[in-house]
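Here it is, the structure, as structure tokens.
Missing here: one protein chain of the complex. Every other protein chain is in place.
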């Protein structure tokens, strides 16, 4: 890597996603894990030790001129504050979704990001998955013709814990938002209308809290492309992530990814491997590639995508879907 | 077949579907093709000759006490009159959809069928397809648990002729209605609400006539089951008929049926067979089985399913979907 | 069918295969099932009644100038005598394999068939299967390039009864012979050498009788194409019939045919349909098509293929394979 010093990245959040990012940063030839920040000092220390990094306080990170960028994988409630400080100190930002829970805050954060011109990558991980991005690029090259029907399936094996559901705002903001981003990315369009229906099937406590665990969302695009998203938090067979795009010239399908190429034939029929268990396994490559993209873009310059505005757009659509689900009406988007 | 004389069936309509029914009747060991009726005498004659039957006039058929049942495969506009006469003469009825174009007529026909107790089979062919019916029966046996998400895909390789589209009332009444019937049949429920969006992508003349060729329809069921239907009249890869049901215990999928088990591996990848071209090939077995079912039920007694009321229900839902598509609103069903 | 009277076919053998042929003949628009012949008069009578035919004695059939052809589906031991009589009376012959059990008899039968020029179809059913024949024709059109490796898999769910095994001469003459015919047909070549290994795994009585139930046979072709055949009489998952041809430009694969397009996803993975249970189901189309081919060829003239000589060639190779399996040596074929 002649001509480049290693980028110094500080990681906020030593939880599940933080651990993944820590490893991918530490292994990256052009980046260094300069700091791990987490109020849970034990967790932070373990992570720092494992990857030869050090535990630091937020202020130390932001004051350190050697830190080039921060990676935000902490609780969602901390995101706005961290973004604000990073913008103030001109540190590049890699941020797990969402920028913030409420739309107004997101809007002002996006405005600030854009005003400062700070490099900002919103971690919509699927865009970096080899399968998803291959489908998207083949679609853009016209392989299926102009999209007419886009079907997006995202199903989790089990619901998140109830308090997480409540804090996150529910399935549309937590799960569907990925498919909404996918719909925008695959079609290159902003939806004109959104319709959502939901049901609560998996756990009476989720129902009692007024939350859905099963939804179907329909988006209409200006070109006439129609999008149908289906989500569930109870796919007993495993994590399920699929895309299907019908266009004027044919169809592109992204199959679910299985954990094994072994098929057993017995008196039941042919039994294939199970899907990969959950997002950590399914998107391991995507997590590596999104860090790699962030590092390379920082070094080589150029706009980052998806950016803060993509997070805002997706959240606006998720909020409209929420309104539709609650009101039973179709919501027009301006 | 001891104890049974052959059932005498009169066929109305010597077109594409009529030809299929003629062959299946003629080949059935318990049934005879007693008459072919069609204003196009040449077509009727050819069909009658091919299957050792005779061309007759409607009045002759209805007056003939030896005719047990009529099979209606003529133009939709003739259905109400034929049903009326058959009811008057107590002849059993096998009827291609729809009973009638307008809902009021359908309602009065259904009332008449039920009042007379005349055996009536509405030819929703998919219910008789081995794949569809196997999925339905496994679902009913609880293999996937209670249904939570039902995804129905029906796509034709090309649009029907424009005048046929206009006469039939459009894609929701012509194509989607099969999926609506499937949704009712698979869940055993009547939808509470329907939402539909559509677009016109394949042919400017279809657009100019105010018709859609691409639709997504969402149904909500009282149990909380959610249904998503997608239809298109432009699947360049061939006829596409699929079902996916996610339930509390797993998922059942009906794959599209291919025309060949040969796969060619070359520099492109593995190239599978194409789907069967269209409904005539795809549902050849279903057409045989629905005639067989009709004949056996007539001889052995017992209610027929799907019946006239199923035609009414499906049409009511299709009409509501139409209203939704036009108004941009969600329609509640009582 | 202008200009053609219905061909009058007499069926010898009212067993399993006879029943299939009876139905296919009776349903054929250009053929009639003129007689059923079987020493088991009850079986013959049932079959004749079912298809509006009549039971006759062999002599009546051969003396009847209206009988155009005989269909031999009786016990293998009766084949030579029936062929002899049919040749003497100039009746066309459709014959289930084998022409005879011993090679010398087969050789003299083939010579007689060829000397008399009698139309003769040997019922190697796989050549008439839509999948097998599609693969063969695509291969011939050069889709995979010149064949280099041909892999043939034929496995039965269970062994035949022991006395049948003993009478038929064993797995190489009973099962492998179909793959040997396939190898000749697909490559258009006669093998130069054959090597066979076998094992007896499924039933101690089969082992005690000195018979194998599991074999691998290797053929080398003059072009350099190599063929590997594997057979078993214990595929607990169902009947398994596959082809794979690697050529200079790619590979053609014939997948096994399943009984259902439904896939169930549960905690085990994705469970596909089972294979079709056995040859009656798997080759239902092929049986129809071979009768149709026989009838059309008889009416339209032209050589029939596979003919008597194909039965001889396949049997010679099977016998060589037997010698290889017994001796542990490679056998050169002249």
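Chains here go by letter, A, B and C, matching the order in which they are written, and residues are numbered from 1 within each.
Following the convention adopted for this analysis, contacts are C-beta pairs under 8 Å (C-beta built on N, C-alpha and C of every residue); 3 or more make two chains touch, one makes a residue touch a chain.
Computed from a predicted structure; not experimentally measured.
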item	value
Residue of A:157, A:250 or A:328 in touch with the missing chain, whole complex considered	A:250
Full-complex contact with the absent chain, from C:8, C:118, C:176 or C:220	C:220
Among C:51, C:237 or C:279, residue touching the chain not depicted	C:237
Contacts of chain A with the absent chain, listed as residue ranges	27, 130-131, 134-135, 138, 143-144, 249-257, 260-267
Those residues of chain B which, in the complete complex, touch the missing chain	236-237, 258, 265-274
Residues in chain C touching the chain absent from view	145-146, 148-149, 151, 153, 155, 193, 195, 197-202, 214-216, 218, 220, 224-228, 230, 232, 234-237, 240, 246, 248-251, 328-330
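Going forward, only the chains that are shown with their structure count from here on.
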item	value
Homomeric contact chain B-chain C: same or different residue positions, threshold half	same
Distance from chain C to chain A - Cα centre to Cα centre, in angstrom	58
Rounded Å distance between chain B and chain C, as computed from the means of their C-alpha atoms	39
Residue numbers of chain B (touch at least two other chains)	249-251
